[in-house]
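Only one protein chain is missing; all other protein chains are in place.
All chains are identified by letter, namely A and B, in their written order; residue positions are counted from 1 within each chain.
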Amino acid sequence: MTPMSLLTEIDGKDPAILGQELYRFAEDLFPICRSITGDGIRRTLSMIQERIHLQISEVPTGTPVFDWTIPKEWNIRDAYIRLPGGRRVVDFQKSNLHVLSYSTPVHATMSLSDLRPHLYTIPQHPDWIPNKTSYYQPQWGFCLSENQMQALEECEYEVCIDSTLADGHLTYGECYLPGKSSDEVLISSHACHPSLANDNLSGLTIATALAQFLSGRNLRYSYRFLFIPGTIGAITWLARNQEAAKRIRHGLVLTCLGDRGDLHYKKSRRGNSEVDRAAANVLRHYAGSSGILEFSPYGYDERQYCSPGFNLAVGCLMRGVPGTFPEYHTSADNLEFIHPAELAGSLRICAAIFDVLECNQRFRNLNPYCEPQLGRRNLFRSTGGGDSVGLETNARLWVLNLSDGQHSLLDIAERSGIRFSAIKEAATLLWESGLLAPLLEDGAEISGRKEGLQPDRTTSTPVSRD
Amino acid sequence: MTPMSLLTEIDGKDPAILGQELYRFAEDLFPICRSITGDGIRRTLSMIQERIHLQISEVPTGTPVFDWTIPKEWNIRDAYIRLPGGRRVVDFQKSNLHVLSYSTPVHATMSLSDLRPHLYTIPQHPDWIPNKTSYYQPQWGFCLSENQMQALEECEYEVCIDSTLADGHLTYGECYLPGKSSDEVLISSHACHPSLANDNLSGLTIATALAQFLSGRNLRYSYRFLFIPGTIGAITWLARNQEAAKRIRHGLVLTCLGDRGDLHYKKSRRGNSEVDRAAANVLRHYAGSSGILEFSPYGYDERQYCSPGFNLAVGCLMRGVPGTFPEYHTSADNLEFIHPAELAGSLRICAAIFDVLECNQRFRNLNPYCEPQLGRRNLFRSTGGGDSVGLETNARLWVLNLSDGQHSLLDIAERSGIRFSAIKEAATLLWESGLLAPLLEDGAEISGRKEGLQPDRTTSTPVSRD
Partner (left out) sequence: MTPMSLLTEIDGKDPAILGQELYRFAEDLFPICRSITGDGIRRTLSMIQERIHLQISEVPTGTPVFDWTIPKEWNIRDAYIRLPGGRRVVDFQKSNLHVLSYSTPVHATMSLSDLRPHLYTIPQHPDWIPNKTSYYQPQWGFCLSENQMQALEECEYEVCIDSTLADGHLTYGECYLPGKSSDEVLISSHACHPSLANDNLSGLTIATALAQFLSGRNLRYSYRFLFIPGTIGAITWLARNQEAAKRIRHGLVLTCLGDRGDLHYKKSRRGNSEVDRAAANVLRHYAGSSGILEFSPYGYDERQYCSPGFNLAVGCLMRGVPGTFPEYHTSADNLEFIHPAELAGSLRICAAIFDVLECNQRFRNLNPYCEPQLGRRNLFRSTGGGDSVGLETNARLWVLNLSDGQHSLLDIAERSGIRFSAIKEAATLLWESGLLAPLLEDGAEISGRKEGLQPDRTTSTPVSRD
C-alpha cells in the first residue's frame, strides 16, 4: 500500500468531524489573553505542544534582533474602571480586549476628562470593543464599546491596570518535520492576539492540524511550522536562523481562515514563485470563487519573510483579508465569526497546495517523436470516432507533449488548464508504463532507472475525481 | 509582367466557379469507402494524382514507425444485417458508414441480443449514422441510426461483413514543389475517412487546388503537400523523413474547411511561430469574425508534427472545430454540410497565409536619420494640412520607421495594425525608390544591390484594396 496524497487523506475523513476538532481547539484557546510576550502566548504554545512536537524558545529581553530589540515581557492579572460606588464599568475579567495590550500599570482615581484620552472605541460599531496595542510606546489605555463610553458619567473613577512590564523573554514555538530534502516549506502563524478567533486562532489551529497530518509521512521537503508573535517574532526567528532561512524554498503565512469569506492568496514579493503558482492552481480548481492578490509590503509576517534581504517565496493564505472586514481587530472577531466547515475547507486547501509542492517535478518523454501508442497500453479508448477524449486522456496527452525536460508538472497544469492532481496522476501512469523518465532538479535523468527502479508512488497524488 | 501574389491570382477568378470546382471534386470523392489503409485511400490518391504531381508511397504491414507498427491492410466488399426473410435492414451499399471501420470479417446468424453489443448509434440524433473505427483492437461492428436500431425486432439475423484484414500496405501521397529555398512549407490533410465531406474532403480538395495554383510559380519556399491517413500516416511519414522534417519551417494542417462556421486557426505548440502570426494577421484582416485557438495536444496531425521531438511550427486551419459541431463524425457531415462559397473562401485564406510566408522579410531603411522626403518621390500627398494621411502613406511611414534591420514586415504589420499585404506593397515601393535595402535572413544586406539589382517583384503582393 502506497501512502496517499495529503488531500486524499483529508478527504477520507468526515469533514464535519474534522471541522469540529479544529473549532473545539479554537474554543479552548479563545479565553487566553495573549500578547507578543508573556504567559498568554506561553500557555497557548503549551496547548499546541500537547498535539505536536513543538520546540519552545525563550529569547531574553534586550536581545538585539536586526534593527529591533526584544522588548520587556508583559503580563497582566486584572484591570478595570470602577465607579465611586464600586461597580466595575469596564472589566478585564469580562473581555481581555478591554486593555490596551502592553499597557503600563496604573492605579489611580481620576475624572472622566482625565480618563478620556486613554479610552478607545469604534463609534461606527457601538457594541464592539476594539483591539489595540502599544508595544513600543509606553502608555496605558482601555478599549470599550462606544455604548459603554456613552454611558460613562462625569465622576471620579478608580482606574486600575494590574500589569507588569519587566525583563523577561519573548517566547515562540517551532515544529520541524524532516523530509528527504533539507529544503524547507515554512508555515507561519502568529500567536500574539488575545481573544480574537479568526485573526489568530484559525491560523493556529489549522497549522497545528497540518503538522499533525504531516507527522510521520514520507515527505519530499522538510516542513517547519512557526507559532510566533507577529512582526517581532518573525524578526526574532529570522535573526536567529539566517542559515535555516536560506533553506526555505516555499512558504505560507496562515491567517483569518475561519470566516465565511472567499479564500484569498496574497503572492510573495517574487510574484511568480512556485508556491504562488501552486496556490493559484489550487484555488482555481478547488476553491470556487476566490481571489489572488498581488504582494504588498503591509500585512502579516510575509512582510518580514519578503523583506529584500530575504526575499523568500512566502505568500499568505486567508479568507477575509485583514483590514477589509469590519470585525477585524474587534470583539466581533469571536467564536461566532468562525465556523467548523470553513476551518476544514481551509485546511483542505493547504493540503492541496502541499500536494503540488511535494509532487511537482519534471519528466522526460522517452518517445518524443510522435505520440506513443497509448491504445496498446490501455491508456486510450479503443474505439475511435467519438468527438472528444476525457480529462484523463487529455491529461496524458498534455504530459507527453510538454515533457521535453523543460516543463514541470505545474507548468503543464497551467498551460493545459487541468488541475495539478490530474496531471500528476497522468504522469505517474505514464511513468509506470515506461513512457516517462523523471528528471532531477538539475535536469539530469535519475540514473537508477536502468537498474529497474520502479516509480515511487510515495508522493503521488491519486486522481481526485471532481 | 511580374507574377502576382497567390491571393491576387485567386481573387482574379470568379469565386462561384472556383467554389464549384472544389465542390465537384468533393462530390467525386464522396462515395469512396476510405480507411487508414486499403483500396479506398488508394483510389482517392489516384484521383488527386489526376490533378497534381503526386508521389505515392506504399509501406508494408509490420514496418515499425517510431512507437507504432504499420497495421494490416483492410478492405471491404460488402456488409449487411439481414432479416430472416432476406431484407437487408442495415446495408453497407447504402452508406459505407454502416460498418465499424477495420471490422474483422464475420458471417453468422445471431439473435438481436447477441448482435446488440456490436451496434453503435447516436441516440440524440436518431436519424444520423455515427462514424466509428477500431484500427488496433480487432473487433467487428455496425453503425446505424437510432431509428434503425429501434425498429429492429427480436429475431435471428444474418450478419455479414465481407472484409479482409491481411498483410498489405499503408498508402500515402505527397506532392513536392521546389522553391528557391530548400526550407519547406508543409500542408497536411488526412485522407482516411469514408463518406465524410467536411472532415476529410474539404481539406483534400483545398490542398489539391493549392498545389495546382502553386505549381510552376516562382516560389521562395519549397512546398510539400501530404495526403495521408490520420495519425498513423503522419507518424509513418515523419519516421521515414526525419531529415526532411528538419527542413519544415512552416506548416498547416487543413481540415473541416467547407462548413458555414467561422474560420479558426489553432496555433502550433510554439504558440508564436511565424505561421501562427501570419495566420492571425490574415484572419484578422480577411476573415471577418474568426477565432485563434491555443495549441492543445488533441486534434489532427498537428499532434504528431508538434510532438516534443519535432516541435514543428505547424498549426491547423479549420472552420467548424472538430468535436464541437454535432455533425462531426456522423452521416450528417455530408455533401449538404459543405458549400462551394465556404470552400473557396477557405482556399483564399490559405493563399493569403502563403503570401505572408513568401514575402515576409526584413529591410534596412537607407535614410534612417529623420524621414526621407517622400513628397519629391511622389510617395506623399503634395498639399499639406488635411487631418490624416491614407492607409498607403501610413504603411510607408511604418515601414520606414521600423526598418532598422530588426523588424520583419510581419512585425511591422502587427505593430501598425495594417494588413500584411499593404505593408508589403509599401516596402516594395520604397525599395523601388531606393529607400530600403533588403536583408538576408542572417541580417546581412543583399550585396547585389550596388550593382543596380532591381527589386524582384516576383513575390510581391499588390495592394488588394479592401
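Things to note:
Just so it is clear, contacts are C-beta pairs under 8 Å (C-beta built on N, C-alpha and C of every residue); 3 or more make two chains touch, one makes a residue touch a chain.
The model shown is predicted, which means the values in this text are computed figures rather than measured ones.
Touching the chain that is not shown, out of A:222, A:281, A:304 or A:367: A:304 (per the contact rule at the top). Residues of chain B that touch the chain left out of the display are 365, 367-373, 375-376, 382-389, 393-394, 397-398, 400-404, 416.
Although one chain is not displayed, chain A still touches it through residues 66-68, 100-101, 130-137, 231, 234-235, 238-239, 242, 269, 296-298, 303-304, 306-311, 322-324, 328-329.
The working rule: only the chains that are shown with their structure count from here on.
Distance between chain centres (mean CA atoms), chain A to chain B: 53 Å.
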